[in-house]
Structures are given as C-alpha cells and as structure tokens.
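Only a portion of the chains appears, each positioned as in the full assembly.
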Amino acid sequence: MNVALIGQGFMGRAHSNAYHQVSRFFDIEDRPRLKLLCGRNREALRAMAARWDWEEISTDWRDAVSRRDIDAVDIAVPNSLHAPIAIAAAEAGKIVLCEKPMATSLVEARRMAEAARGVLTMVWFNYRRVPAIALAKRMIAEGRLGRIFHYRAAYLQQWGNDPTRKSGWKLDPAIAGSGATGDLLSHVVDTALALNGPIARVSALQTTFEPGRKVDDAVAAIAEFENGSTGTLEATRYATGALNRNRFEIHGSLGMLAFDLEDMNRLEFHDAALPAAEQGTRSILVTSPSHPYGANFWKPGHIVGYEHTFIAALADFLAALGSGAPFHPNFDDGLAVQDVLDAVERSAATRAWTLPSAYRAANQA
Amino acid sequence: MNVALIGQGFMGRAHSNAYHQVSRFFDIEDRPRLKLLCGRNREALRAMAARWDWEEISTDWRDAVSRRDIDAVDIAVPNSLHAPIAIAAAEAGKIVLCEKPMATSLVEARRMAEAARGVLTMVWFNYRRVPAIALAKRMIAEGRLGRIFHYRAAYLQQWGNDPTRKSGWKLDPAIAGSGATGDLLSHVVDTALALNGPIARVSALQTTFEPGRKVDDAVAAIAEFENGSTGTLEATRYATGALNRNRFEIHGSLGMLAFDLEDMNRLEFHDAALPAAEQGTRSILVTSPSHPYGANFWKPGHIVGYEHTFIAALADFLAALGSGAPFHPNFDDGLAVQDVLDAVERSAATRAWTLPSAYRAANQA
C-alpha cells in the first residue's frame, strides 16, 4: 500500500509514526510505504519528510489523488479540507483515511460517505483502539454490564482559556466548522455509539466564553439512547486543570465501567455480581496478553501511550484490508457521528430536543 | 432549647445524635434538651427514646406543636408530612427544622416559607457542612477559582435496582413527591446554589427504569447559571457501584475544585496560578485547624464521618440562634431549591427549557 499523507501538523506526525510502527508491533504482510507527503509549506514539508522518511513531497494535495502509484490517501489537514480531498480521492478510487471530525457539516459528511461508497475508508477515531476502550467494548458485548442505564461522558481540555492561544484554525469557524463540538464531542459521540449504540435524541447547550470568538468553547447535552439508557455528553476547552480528560462511565444492571484518557492504560470495573462484602470498583491495568493489543506491545504493566492508538487503528485497518472484513469506524460511522453532532448543534440553536436525522428517518419509515 | 423530634427512622437517628454530640465538639451555651420524640409506632418509639435518651414520647406529632414547653420542632418524617407539620409548628411560633427535600411541590414549599416568615428555620441540607464543601465555599468566595465556567454535579446511588427494595415510601409519589429528583437532586441543587449562585434555566430529563414505578429513578439536566457558567446536574438510583457518590467539579479561570461524598474528608483542588511544571490536582485532607470545623473535631488526618455534617449544621444553627445572625439554609433557601426542582420537573414534562419561577420573576421585574 503506497500512502500519500496530506498534512504536516501534529496529526500528520501521529499518522507518520503509525505507518512506521505498525509493522513493528503487528504482523503486517505488506508494510505501508510512505510514498508522498503533501502540505503547503515546502520548507517545513522537507524537514518533516526527512524526519519521518517520506519518499517524496508535494505542495499540491491533488498530486496525491492524481498519481496512479498512490493507493491510499490519508487526510490530516484542517476540517474544511476533508470533504474536497476525500471526495476527490474516493472518486479517483483511492483508499481514503480521514482525520476526525469527518467534516464541518452533516451535508459535507453525507457527500463524502456517498462519494466513498465504492472504496475502503477509515475515520481516525483513534480512541476506539485504546486498549482499555476496546476492552470495555468487549466486556459490554459479553454482557458484563447487563442492561445499560446510564452513559456519562465528557471530554475536558483547558486550552480555550490560554491567553497565548487566542488564534489558530481550530478557532476559525470557516475552517473548523465548530469548536469543542467538532473537535472533542466528536470523539465522545463516536465512543458512545460504539459502546452504547444509537442516540435517539438530544437536548444541548453550546457556549462561547471568549468575547468575539465564533466557535463554541463548550457543549453539553442530555441524551436518550435507543437502548433505553440516558446520558450526558459534554466537551469543553474551559476545564481548567484538565489536559486531555476524555472520560466516560457506564452503569448497567450488572456492573459499571469507567475510563479516563489521562490514565488510558486503566479501565475501572465494578462487578455487581460479586458477593456484597467484596464489591468495589477495580482498576484494571490493561496491558496483559488477555487484553486487546496486549500481546502486540510490551509486557504486562509496561504501559503504552497516545501514539499506540493510531498504530492499533492502522493495524486493524490493514488487517481488514487484507481479509476483506468490514472495518469500523469507516465513513458511514463518521457520518453517524456527524449526524449526532448536527442534532446537537440544531438543538443548541433552537433550544429544543432534537433527533439525529438518521434516527428520525428510521423511526418514520 | 427544648426540642421535639418527629420521626423515628434513619434521619431521626442522625438528628438525635446531633443533639447529643453538638455540645461535645462545639461551645454551646445552652445545650439542646431532647424533650419529646414523636412517631407512629409506639413500641419502636419507646426503644428509640431509650437508646437516644429522649425524655418523652408521643404518637401524635400535634403534641410537639401544641406543647408550650417545646421550643423547636424538628421534622424528620416522609416528605408529604413536611408541609402540614412545618406550617402548624411555625404558626405555633416554634423554631422549625425540616429534613430535605423541603416539600413535595413548589406550592407546598411556598406555603411553608410564608408560614415560617416570623420564626427561625433550617432545612437539613447537611452536606453544606461537610468540611470539604465548606472549604470549597470559602475558597470560591476568596476568588481562588476566578470566573466560573462549569459546574458539574451528580448524585449517584444504586439501590433503585435492588430487587429487595422494590417498595417503601421513597417510591410512593403520594408521600415522596418524586424519586431521585426530590431525594438526591435536591442536595445537588442546594450545593450548586450555595457554591455557584442562582440557576437561570434548565433542560431536563427524568427517567423511570422499573416498570410500574411511579417516581423517577433518574434525572439529568443541563443548566445555565446566572453567573454565566454552564453545568450538568444529575441524580440517579441506578448507578451500579455507587453507594453515596454525591460529587461535583467546578472549573473556573483560576482553578478547579472537585468533591465526592464517598471520600468526604477530601477536597480536590487545581491551582492554575502555580508554575506550569508543577500544576496538578491536589488532594486536600480537610481535617486541619485551618479548615472549617477542623478545630472542633479530632486532629489532622483523623477523619470525620457522615454524622458530623449534622452536628456541624446544628452547631451553626445554634450559634445563629444565639447571635441573631442569619442562618442558611433556611426555609427561603429550601424554597429556592424546590423552585429549581420544579423547573426541572416541568422541563422534563414539557421537553422544553424552563426557568425557575423566581428567576423568571426577577428578570421580568
């Protein structure tokens, strides 16, 4: 697989690392080849290509789409470019990998998903591959929580209030689409959908604390899930003291699970089936061979970090590519997230309970 | 102060303990005298009076109101009896102390507050006197958090799903008024009002998981506060693994505070004014002489428990009584809580953003 990566920022670095590292930790038949790196700043591009061993560079992303020796186009640029690049790449028959949030609007996301119907796709919701989150998913699938009552999630960061970070594309609505909603709540929603199924309706509140800022600094929603559970979904860039606290807790009839990305090697589990006198919340250090990806990385108790979520996501994607098995999250999954984000934004704008369009459609049919 | 206590259950026990213990830990000029214990079950009443040293018993609460030697009537009975007893006691000129929630409805609470205008009152929102919460209040008042952005609180219990506890007055709407909302969210709202000021509007969701049950098992709300901060307020009896997790976290421009009743001797504090390399969330063991009530109980590191919140509340009430200073939470504070609960219930019923009536009135005036 010859890869063209478009993007020379933080995410470009995380993806580059994944392309190199995936074959160290996973059995990959054909290693991805780091063929072409695209970006706008030629000088920085050169330095990045040198550091991360990209074979060639281009300042025009269209090269990634038009070159016949490129198999996969990986999009790690600001949000508003996701749709044009992804659609062009898909129409050129490329495998398409795209950073989150998939798009700046539901309309864009729909166009992307439609354009990509015939190609293999992936949205980089990398946190699904946090070993502890993958374990949570497995335990829920095994019925360890029983019937779910509550899903409570919040993604907390603090930099929105940092006086040294008052500009940048993430604060520009034309490029980012939204603020905390697209940037952070997208992760919250993707994980929620993966662990707890479709969201039926939301009532949401978006807030901007910084005068003059055009994107939301914080968002909070109450939600009903299709499975009858209720939840709160939050994201904010104004949570002083929180660096990257993407956390959730899930209460079911048989137990509880909780997670915090700042302690990402741990999963908290309460097993309500144990004898009363021995019940308590247990901290599982998710680093053992019996855990997802535990056999791939280091030894029990030897923890992994942020970058490993990209490596594991890529490994699963490559495995799906090889076996023909479906991969998630793909563009349809990304669209489902965008649909909920859209409902959140409409709810906040109208101050009314709002149904995601897919849910409305399904229940009207 | 001659006290008549009405109620022979769990709360009656907690109050009885407070009347005895308050003079051990605080300098009380006139010790409260445990004069009369009222309840319906004479045999149990006798046993309780013997154990807790109440001088007399009566199976008719009206005795508490009519006897001239009673100075204070303390109401620790199921919710629907709060209003009739409190109104009768207030009209008889008694000091009135009342368990939370103050009433089963806003109408009742208003009548109680009006009837009690001329007497001294207290609502037993005992958690305001958790030393860590009192410290939080002091730190916020001192400006340690700066401008508040977020107030996030949840009161989590699990017994709603316990098959051995399918009945009882707390599940009877005629007696309890509501479920998790009155029982647990009332505490959440009282603390929120005390720490973060008036709540301007809410959008809420009430849920009943148990078929046939007539009260809410869980409630969740998003909220806007008058000070511009936003929040989530939740309460549930279906949080498997949580015994009594009444917790909050507050993010401000200068710091963060967090609390969990299951670890009630601790307050978490993040000070954003420290050098970047040394910032982190700090666990303050709130047991030192420099802390609220720290000089009253034991020594630093020698923790206190649930009952001490009642003792400290009573001590403050008696001190206010002696000095003529205002005491909070009084019936007006209890009414303010009930007003927010009413807005929560109306919001849940109408699926619309709802303003507490006091807030609406104030902003229309």
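Labels for the chains are A and B, by order of writing; each one numbers its residues from 1.
Note that a residue touches a chain if its C-beta (ideal position, glycine included) is under 8 Å from a C-beta of that chain, and two chains touch if they have at least 3 such contacts.
The model shown is predicted, which means the values in this text are computed figures rather than measured ones.
**Q** List the number of copies present in the full complex, noting that all chains share one sequence and 2 are shown.
**A** This complex, considered in full, is made up of 4 identical copies.
Going forward, only the chains that are shown with their structure count from here on.
**Q** CA centre of chain A versus CA centre of chain B: separation in Å?
**A** 41
**Q** For the complex, give me every residue of chain B touching chain A.
**A** 149-150, 152, 154, 156, 158, 161, 203-205, 207, 209, 218, 220-222, 224, 228, 230-232, 234, 236, 238-242, 251-256, 270, 272, 279, 281, 351-353
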